[in-house]
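Input: a single structure, listed below in structure tokens.
As you look at this complex, bear in mind that one protein chain is not there, while each of the others sits in place.
Lettered A, B and C in written order, each chain numbered from 1.
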């Protein structure tokens, strides 16, 4: 299991790096799916099989598909990939990268400052999660429900194509 | 079952988070920025799961569920916004949407 | 009878109030009836009261009547109360009687003026205020009258308000006198501090008991009161407003700026003589101011071409004599000269007014001339007044009053040869400028066409005043010459008599002769220069030194220019410079800084999403780093 964890972790990191370095959106998304799958494996090794399933269904499934739909609606061309290349110059990414690297170093330092505490990865059953979810966290569930509802309404409202009312004499020919 | 230091899991979460962060900072394409946010959220969820596993408690997973919920809502609203942005500005460049310039 | 005391000032006030409230709707006859009648009734009452006072003198020589208590704050309790003693009786007699004559005269003089009602309203208000001034039983009420007459003087100088020049003169008069009043107000604060009251009699009696002669507070207070007096009376150094005050109608000049208001300073000093006696330095200053003023104003009068300005300077000069008298302690002589001066100066002004209105508001003497035949009544009365002013010996009242001052300035115990000489030179100059005026105006050839001869209402007051200017002198005659002391003995309960240096008494007649000779010499010089040999006049005028002197004296010794440079211009400059209030710019600086900060912060709102993220990252970095630091 240890080995599984390390391999999955390595795949997750590599795939994520690939996500952020791709110019083509669809390629990036493919790597993203891989990354999510790798993480779901990590979940599994950590004894959270239910979460691993959720990860695959919701992240790798629903969300990525949603993004792909949108990309399809946007009708992107190779020109956009060219744009991406122009936008991603080293002088642009070097600063943020350095800053983030420092952040990472600090995080590592924080994680390793104490002596490592080993633990047995006892699986936590989906039932326990459910008991907890509808026990002490029932308010959170309700709130999440509302959030989702708001998300749906908001997405509907925003995504609606507004009819532009332009007088026909004023309409530009090239528009 | 094997034993595994919790730090490894957290380390993974940290690395993923920072990669997402770097991407968020360097990308101008707004869809890439959205994807980066997803990566970061996912990393945060991972951290919860690791912690939950460490203490063998269900709370970590509950938090992950909440994060997933939030991510879903966020993506749907975010994508709707991206569509609007693209319709109005004919570009995915986030820098073009600078009407809020002080 | 004495219960009617309050009616004397109340009547003119009532008249003024009536005219202000109903003024616009009344016909002119009613207006003049109210205006003249109120003052006339006051005059009648004054006469009745005066007879009673003389025939049946009250205990202590004082009628006192409290009308109501003004206010009372922690022991500071001035009343609206009137105090009639010999001194105030002389003053209210002059005010009401001369005032009545001038009001009568004004009905004819102002007949054509559109502001007829307004004029009488102001005049009545003035008479009321002046009566309050001299009847006041405490200094606060006196101050009320004092400021009230100042207001009326302002209103009447600026009576013809359409000329900005008149408004300027009026403001000048008010402001300059106000400077003096301020000194006086400070004097009142000090008096209150030391005596806990402003009641004049209490202060007088307590001051003599509490203070030795020459004590410092008395000195300061006397100087401060003197400040008020010089402001009101047009003495050095606050004399500059009086010549300009001639912008008002002539009856105003006669009543306010010759007979009554300008002598308020004399009244104040006489009234507070106790304090001045306690402060010999202040009293000597009064004498010096009087002496210097009478000379300066006399020289200025020599050069004026405007008939009224000559009279104005002569007023300043004559009040200088009164101050000289007060300064040497010749209290009753000063008051006597005040009374005589009121008669003859009112006469001169009214006669000048008659000329001016007949010549269609022409005031320049050099455009007159030859009026002797055309207006005989005016000529003769003017001549009588002029003779009195020039103190022609024996027949004129002015001779007796001025001679008394000169004599006491020399022989009085505080007298001094220099003061005497100043007075003597002053008398000489007085005679010159007076008869210069007479000769230029009435003799020679006519230069202006006469519009219409003066009417009966104008001549009548002239005649009455002319009689008074001659006869009134005989109530006080020198002791080697009839020795009539009606006036000084009448005043003696209020004002102490001045002891005379006995060693000089035998030679008194000599000094009288000298004074007489000087005034006659003055007349002769005037005759020589202005009538007999005009060429001489021309040649003097054309010499360089004389021209420079002439210009200098004409402008009143340059005081106006000096004050303008010293006070007016810096004040106006400072005010206009700071019109927008430099303190405000400090607050503007604050808002400016806030706005700059805002602009700086606004730059961080670049609208570029990634910058905002960067901000978040840097912030997180800083916070985590700080928390990691030991």
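Keep this in mind: a residue touches a chain if its C-beta (ideal position, glycine included) is under 8 Å from a C-beta of that chain, and two chains touch if they have at least 3 such contacts.
One rule holds for everything that comes next: contacts and distances are computed from a predicted model.
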**Study point:** Identity of the absent chain, which is to be given by its UniProt protein name, from "Lipase", "Sarcosine oxidase subunit beta", "ABC transporter related protein" or "NADH-quinone oxidoreductase subunit M"
**Key:** "NADH-quinone oxidoreductase subunit M"
Revision key, fill the gap. For the chain not shown, touching visible partners are C
Practice item. Using the definition of touch stated at the top, determine which of C:30, C:44 or C:175 touches the missing chain. Key: C:175
Point to revise | Hidden partner chain, touching residue among C:69, C:489 or C:625 | key: C:69
Study note, to complete from the structure: Note that chain C touches the absent chain at residues 20, 24, 68-74, 76, 80, 140, 143-144, 146-148, 151, 154-155, 158, 161-162, 164, 167-168, 170-171, 174-175, 178-179, 181-182, 185-186, 188-190, 192-193, 571-572, 574-576, 578-579, 581, 583-584, 586-587
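Simple rule for what comes next: only the chains that are shown with their structure count from here on.
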Check your understanding: In whole angstrom, how far does the Cα centroid of chain A sit from the Cα centroid of chain B?
Key -> 5
Exercise for review: Starting from the mean Cα coordinates of chain A and chain C, work out the distance between those two points in Å.
Suggested key: 99
Exercise for review: Could you please state the distance in Å, as a whole number, between where the Cα atoms of chain B are centred and where those of chain C are centred?
Suggested key: 95
Exercise for review: Would you please write down the residue numbers of chain B that are in contact with two or more other chains?
Suggested key: 21, 25-28
Check your understanding: Could you say which residues in chain C touch two or more other chains, in rising order?
Key -> 610, 614, 617
Check your understanding: Can you name the residues of chain A that touch chain C in the complex?
Key -> 96, 99-100, 102-103, 106, 109-110
Review point. Which residues of chain B touch chain C in the complex?
Key: 21, 24-28, 33, 94-95, 97-102
Practice item. Show which residues of chain C lie in contact with chain A when the two form their complex. Key: 610, 614, 617-618, 620-621, 624-625, 628
